[in-house]
Each structure stands twice: as structure tokens, then as C-alpha cells.
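The other protein chains are all here in position, but one chain of the complex has been omitted.
Chain IDs A, B and C follow the sequence of writing; residue 1 opens each chain.
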Amino acid sequence: MIIVMNSSATRQDIDNLESKLSSLGFKTHPIYGSVKTVIGAIGDKRLINTQTLLTMPGVEKIVPIMKPFKLVGRELKQIDTIVEVGDVKIGGDELVVMGGPCAVENRETFFEIASKVSEAGAKILRGGAYKPRTSPYSFQGLEEEGLKIMAEAREQTGLKIITEVIDTRDVELVSSYTDIIQIGARNMHNFRLLQESGQSGKPVFLKRGISATIEEWLMAAEYIMDAGNKNIILCERGIRTYETSTRNTLDISAIPVVKELSHLPIIVDPSHASGNWKYVSALSKGAIAAGADGLIIEVHTNPESAMSDGQQSLIPRNFSELINELKPVAGAVGRSI
Amino acid sequence: MIIVMNSSATRQDIDNLESKLSSLGFKTHPIYGSVKTVIGAIGDKRLINTQTLLTMPGVEKIVPIMKPFKLVGRELKQIDTIVEVGDVKIGGDELVVMGGPCAVENRETFFEIASKVSEAGAKILRGGAYKPRTSPYSFQGLEEEGLKIMAEAREQTGLKIITEVIDTRDVELVSSYTDIIQIGARNMHNFRLLQESGQSGKPVFLKRGISATIEEWLMAAEYIMDAGNKNIILCERGIRTYETSTRNTLDISAIPVVKELSHLPIIVDPSHASGNWKYVSALSKGAIAAGADGLIIEVHTNPESAMSDGQQSLIPRNFSELINELKPVAGAVGRSI
Amino acid sequence: MIIVMNSSATRQDIDNLESKLSSLGFKTHPIYGSVKTVIGAIGDKRLINTQTLLTMPGVEKIVPIMKPFKLVGRELKQIDTIVEVGDVKIGGDELVVMGGPCAVENRETFFEIASKVSEAGAKILRGGAYKPRTSPYSFQGLEEEGLKIMAEAREQTGLKIITEVIDTRDVELVSSYTDIIQIGARNMHNFRLLQESGQSGKPVFLKRGISATIEEWLMAAEYIMDAGNKNIILCERGIRTYETSTRNTLDISAIPVVKELSHLPIIVDPSHASGNWKYVSALSKGAIAAGADGLIIEVHTNPESAMSDGQQSLIPRNFSELINELKPVAGAVGRSI
Partner (left out) sequence: MIIVMNSSATRQDIDNLESKLSSLGFKTHPIYGSVKTVIGAIGDKRLINTQTLLTMPGVEKIVPIMKPFKLVGRELKQIDTIVEVGDVKIGGDELVVMGGPCAVENRETFFEIASKVSEAGAKILRGGAYKPRTSPYSFQGLEEEGLKIMAEAREQTGLKIITEVIDTRDVELVSSYTDIIQIGARNMHNFRLLQESGQSGKPVFLKRGISATIEEWLMAAEYIMDAGNKNIILCERGIRTYETSTRNTLDISAIPVVKELSHLPIIVDPSHASGNWKYVSALSKGAIAAGADGLIIEVHTNPESAMSDGQQSLIPRNFSELINELKPVAGAVGRSI
């Protein structure tokens, strides 16, 4: 790291800082400018809480040089990670589409959606059994009953299933049903849930937090990998900004940035990003062309009666049509669906 | 609620929507403008997922009229809530100052800080036993050992204690030690943790999420109150914006807005808001003058060696001086410290 | 518009508001809910400053029903506008690529870049003669000398040219040289400049302000069109958010949103959006697949010596390669380059 001293730092301040750094095992390399001094410090930053050095007299700022993540970074592993969920591969040349309703509402509706999602060509079926809802008065999910319905739909359609877990106490149960565990945007900073999911043995689908930086998101993935789980799929789902014409702002730049920094696959969720089914097609095409490894899209047979997020759900016919339209886009960037 | 139809909505679209609303128990009142029709719908919006109406043909937008929160709102209870923690009252004329380190690091350091915090005139001692850290390689807290140290410090000083819980599985244990349970910013949307804390019987200190709207924050409080707990203290700790000269941006306007919308007390955390001890004094004074019911401030005897957040911690002498400087400010707005 | 009364509004408050609205020429339609009253008011909102009604007793909020823009909106003109710049059409099936350096630095460099941009297949040449720079100590542009160099490059290559104007006093001069006038992001709210440009007779390329909402951006276009100029090209160039891994956050959702609300063409600037040449390719492909009508890309033969924005400029070989890679993407969405 680099420590920048302010312009009124004294020789004594610099000496004190160097002693401190030395006692922490760092080698120091001061550079004396005409106004300010900067000190290069070589050592293992993880051993200390470097920000506290800011409290020493004369210190203006600390500039980290190394990325804070290790296991999920390109520097340690340059080859792209391909997450295998049975015979479905996420992160390879073939793109993966996940579809399904926000919430599992009841057996009939879910089975109907599942069969439509399968027919349209998707490989993975989404559905929520535990719903994190802004209001305590909203539908909170069918819980284990929902998981059972999902498992049955898997039997009927051959689709893999993905569902969200929102409580450390449920990780074991959810893992026993699902193929992929989803960590939602609101729980990206629920570190205990990250650790439990990391120990579950199932691939983890990690949504970016509502206002998480890409670095914080990769650090959340680092928690999962540090817990022993290498099968992580990142999901960009829009970030919170001042713009209100969409529910969130899809950060499409996150695709090339993540590809540069990490070896993990990245999926885009155009439904939550826009909050409006009318924009899902444009965002899906944009995401694939920009290099995403797949999409997760909300599909409902009867959006106007959905118990959650109907306004951002495609009806099966539009979902099927979208997948057809995505094929040439995927082809144009050397991928297939 | 009000439903706005778009300019190309047909008579049939309007009739369909009215039928749908009627079947859901709403009375409808259409108003026909020269370009657009709007429909007033009177009924209990909580019974349905209104956003899904957006998928009906001709519907442009839904405008809610009632606030989504009930129990925490001023409309149901106009008198200010005063949360009593033993003989300490939060929300009354006397302001409450909470002080202490970010993390409980060891017995000696914590006891020393506790005695200084007490001498300075604070009433409540903060300290973290479970730390939500961005990096899995950072110090994660002493857990139950930390809780024991806090309880001992309470015995020695007479201060009440507040500490954070980050996992539903720990709520019972943490409740058995602490006087106030803290829900951190990263867990404001961890609804299960809100519910468990709501059932703990202990007052809950609810920090605003890093990018939560005031409405979402009050809805999180609604979860706690809906679980049976009326003793909730809100804490504004800065929100995420584009500005980087401070760690977060203290949303001081949240004080009068919360006071208008809710009967709950609101405390300000200038340490996390700014991330820089040099700005804590100005923000503390500003918060008190703007009507906050108290402050929570990080204090450490040796910030440069703190295991977490040293750069935003005051040393005891500065903390004590700040409390003295706050007294006339409190007096100027009809309060006392 | 809809006026929502608060829950403590009296009958008298409602009557007063209705009288006020009536005196302003509005017809009122009150709807009495169990807790709150809302009043529909039909009339021409443009005649009054509606927000001031918020100051009347009992008024809680005002909800506009009509979009504030007229001329640029789809409601008045449903057919897409195609802006013609000589034989180049912007907004039709054929996509338009604009390329060139941030600033015109000198004759040789600019001519060299221009010929490369032309060879690569771009139709429009960009270059800045007046540079709005954050620092007064940075290069501010060659001014009229730069305009002359651009005009010469047009003669040599047959490319159309686009350049920015930053002062009302320069609009006439700049118009006499350029084919398209650019209003930069920092001047989107410089209403006098919008009006002058609107009267120039030249097509106007209107960049979205750094933190402008889509509605504000369309209102800025409304200023230009209200001044008599129908040839407006919108440019999404990234918005300011908390994320720092890119210079701005490309709001790709703006493409379908603008296409829904307005008949004007929309171009994407991946260079300013990302601030990093490495991400330009991914964002360009994403933008085209999402429905943009073209791209404006910074190109420089020697980025490391550029006087402005070199880090986000492509070298000609990469620019040419990108255009080739964009062809199948355009084809996949029914367009051509």
C-alpha cells in the first residue's frame, strides 16, 4: 500500500509511521516530493487494519495497491470457471437461460409455468419459496411446501431448479431440495448466510447487493469461496440510482468489469433490473451482446394475478419469442443458446 | 390508490380494469380527462399485489395514496414513543449519547474505554461482539466472549449496553446479555432477523440500510413492531451516494422527515456517516440542532491500533469535550444532555 | 393532475382547494376515501405552477398525470424521427457510427485520425474545438482554429462533422462550420444554449446530463424543439452513480425507455460512459443489441499522448475491428451498419 502524508506532516510524523509499519512487518520506501511525502509499504495488508493508520499524525490517506479479493480474482486463477449443475454448464460457450415466477404460489400454476419454461428452451427453473418482501403484510412464500412443488416440477420437466434462501437456519433444508442456492440482493451482505451457503455443497447464485460496488460483490463471493465452495455464479440485477423510470439501473458495464477482475460466470436479471416486462427484451439482448453468460427472467402465465412482481414477468409466449430472438444475438458474439 | 391509464387505453381496457378492481373488493371512481383517464380505487391495498395491475392493457402507472406502514406511522399514533431502557429514556427531552468502540477487542481495552465513556457523561455503551466485515479475512468479533466482557463492563460502570446481532441463530443468546439489540445497516433488509429481534423482548436499534429509502426503513421497523415489539429506535448512519470525501453521506433531512412520518425516536451515527473522526464533532452538533434524539459515537483509547474503524473513532478526551460542546446546542433547541 | 389531501385535512381545506383550482380553470373531481381525500383536477397544468398548491392547508402531494413534454413525446408524434445530415440518416434501419478524438489537437493528428475513422466505415467525425474541462489548467481547445481543421478534414474524407458548443456567443460561429452541434452533458441544463442551438438550423446532438433523469433530458430536448428545431439526436453517455469501477454507469435501460416515450433517435457513447477503452467493445455491442440507433466512439492514433481522454480512446485498428464485430450484432436485431 501507499501512505500519503499531508503537507504539514513533520519529519517526526514520518519516522513514527515508518516505525509503526516496521513493527507490523512492512518494509517502507519513502518518496519525498516537494510538498508531500508518500511512503510505499510492502507486506501483508490483511494482517492489519490499515485504515486505522489514518489516525496517526500527518497521515492524509491510504491507497491500497492489491485487490482485496484473492480466490475469486483473475490474478490467482486465469481460466474461466464453468459451474456444472448436472449436465448444465454455466460459463461456457453455451448461454444459460433461467426462467420462472417470482414466487411459487401453488402447484397448478407452478407446474404450468414450468412446462412452458421448459418448452421455450430454458434449462433452469426459478421460483421463490421464501420471499424477502419489503412489507410484512405481503405474501412471504410457501416455504418447505414451495420447495416440494419445485422438486416435483424438476421431476416432471427435467429442468434444474434454483431458489432463494434468506435465513441461515434454512440453508440445510433448502440445499436438500434445490440444485442452486440463490442469495438475493438484500442478503449479499449477510455474511453468515454467505458462509452457510458456502458450506452447503451446492452451487451458489450470488446477486449483487442493491447498492453494492463490484468490489464488495466480489468480496461477498470471496466469503463463499473461503468457506470451501468454488461453484459461484454472479448475478447483476440492477443497482439503485436516482433514475426512477426503471425499478433499478442495469449496470451493464459490470459484465466486462467482472470478466476482467474475476474468473466467475456472470448472469443478468433484466426483470428485477427494469421492473417492467416491456424492457426485458431489450435488456436481455444487450446483456448477451455485452458478454453475459446467461439470463434469469421472470415468467408467469397470468402476471396480472401474480402474488409478487407480476409487472416485470413475461408471459410464456413472449418468453419463448425472446429466446428465439436471442439466438442470433448470441451467435453474433460467438456464443449459442 | 389511483390508477392512471395511458392515452391509448380503450373503453374496454377501462371496463376490464374496473371489473378486476371490483372483484378484489375495491370501489372505483373514474375521472375522464381530455387525454387520459384515471381511476380512483378505494379499498384495502394490502390484500392484493397492486403492482401486478400494471400488466393489464392500458394501465400506465399505479399511485399509492396511503403510506405502506401502519404501526410505526404518525397516523395511528401521534404521540412520540419514548423507549425506556431501565432508567434511560430515549426520545424525550433529554438526549442520549451512546459511545464505545466498533469492536470489543479484549477485556482491558474495553473496560478502559467503558470507564472513559461513562466519565464523559454517556448513558449507553456500544461494542461489537459479532462484526459484519466486508472481507472474510478481517477480524470477525469475539462472539459470546465479547458479550460477557460487555456485561461485565455494565456491572462496573452502570452503563446500559448495546450490541449488534447478525444471525437469527444468535438472537436469543445476544438478548440474554444486552440491553438493546442493534440491527446493522447491512441487515436492515434481513427480514427474518427483524422478526426474531421483534420477538426478543429487548428494545431494537434499527440502522438505516446503506441505500434504503426512508419508507423502506420504516417498513423494516414495521416488521419488528408487527412481531410484537414497540420499543424501536431508528438510527440514521449515512447513505451511499456518489460523493467520496466522506464514507457515506449523512442524510440530515431524515431527521425532520422521520419526525413527521413516525412516532419513533431517531439517533444519528456521525462516525459511520463520515468515516472520519475529524468530522464527527460538526455532524454531531448539526444532528442535535436538527432535532435528533441522540447520538451513537465510536470511541477508542488507541484508534491507531483498533481492530476495526479506528479512523472514525474519537479518543476519550475528544469525546468528553464534544459532549460538553453539545450541551449548549441541545439547550438552544430546548433539549438537554 | 391528482391532489392527495393528508389524513387531517378538513372539509374547509378541501373546499378551499377546490375554489382555488376552479379559479385557475380546472374542473375538480373529489374522491373520498376512508382516511384520505384525493381530488382529480382536469385542465392545463402548464398555466400554473402546481407545486405551489403544496403550501395550501391539508395538501399532502401532487401527482402529475400528463408527461411534462409535448413536442418530443410519442403521444403527439408516433412515427420515429429520422434526422438527415446530408445523405446520412440517423434513426433508420442503418446504424450510424461517429468516431474521432476528444479534442482537435493539431492538423496532422486530426487528419490522420479522420482518414482512419473514414476507412473503418464511420460516417461522422467527432472532435472538440471548445473543451469544457474540470480544471482551468487543462487544455481548453483550439477554438475557431479547431473548427477550421475539422472543416478541412470533412473536405478530405467526405465525413460529416460534429463538434461541441459551450457558450451562447459561439453558436453562430460553430454552426457555420459544423454539420451537427453537440450539447455536452455539463450543458444539458444550460437552457439559453439549448435555445440558441434550437435556432441555429443545424441538427442538435443532446447529451444526457451527468445526473439528469430521462424526463429532464427529454425536457431539455423540448427546449430545443420549442425553439423551432426538430432535428434532435439524443445521446446516452452514462450517469453518475456510487460505482467507481467505471467513470460513469451506462444506463442501457434508457434506450428502451426513450424509445417508448419519444420519437427521437438515441445514440450511445460507450467511451465517456466507461472511461476505459477496454470496456468500449462490450458496451458498444450491448447498446446496439438493446436498440440504440448508433454509437459515438473516441478514437485516437496515439492515446498515450492525447491531450484529453486518451484512456478511453480506441486506436484505429481496434475501432475498425469493433465495427466489423458490430455488423453481425446489428444484423441480429434487424439493423445494418
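Criterion: contacts are C-beta pairs under 8 Å (C-beta built on N, C-alpha and C of every residue); 3 or more make two chains touch, one makes a residue touch a chain.
Keep in mind that this is a model prediction, so the values were computed, not measured.
Taking the complete complex into account, the chain left out of view touches A, B, C. Note on the undisplayed chain: of the listed residues B:Asp15, B:Glu119, B:Glu145 or B:Glu243, the one touching it is B:Glu243. Checked against the full complex, the candidates B:Leu24, B:Ala151, B:Ala290 or B:Ile315 give a single residue touching the omitted chain, namely B:Ala290.
For the chain left out of this panel, the touching residue among C:Leu53, C:Ala122 or C:Ala273 is C:Leu53. Residues touching the missing chain, restricted to subunit A, are 2, 4, 7, 29, 31, 33-36, 38, 40, 42, 63, 65-66, 75, 211, 240-242, 244 (touch as defined at the top).
One chain of the complex is left out; on subunit B, the residues touching it are 211, 213-215, 239, 241-246, 249-257, 259-260, 273-274, 278-279, 281-283, 285-291, 325, 328-329, 331-333. Think of the hidden chain as still there; on subunit C it touches residues 20, 46, 49, 51-56, 68, 132-139, 166-169, 186-187, 189-192, 210-211, 216, 219, 222-223, 226-227, 240, 276-277, 303-311, 313.
Operating definition for what follows: only the chains that are shown with their structure count from here on.
Greatest centre-to-centre distance from subunit C is found for B, with centres as Cα means. Centroid to centroid, with C-alpha atoms defining each point, subunit A and subunit B lie 26 Å apart.
Chain contacts: subunit B has residues 211, 240 touching two or more partner chains.
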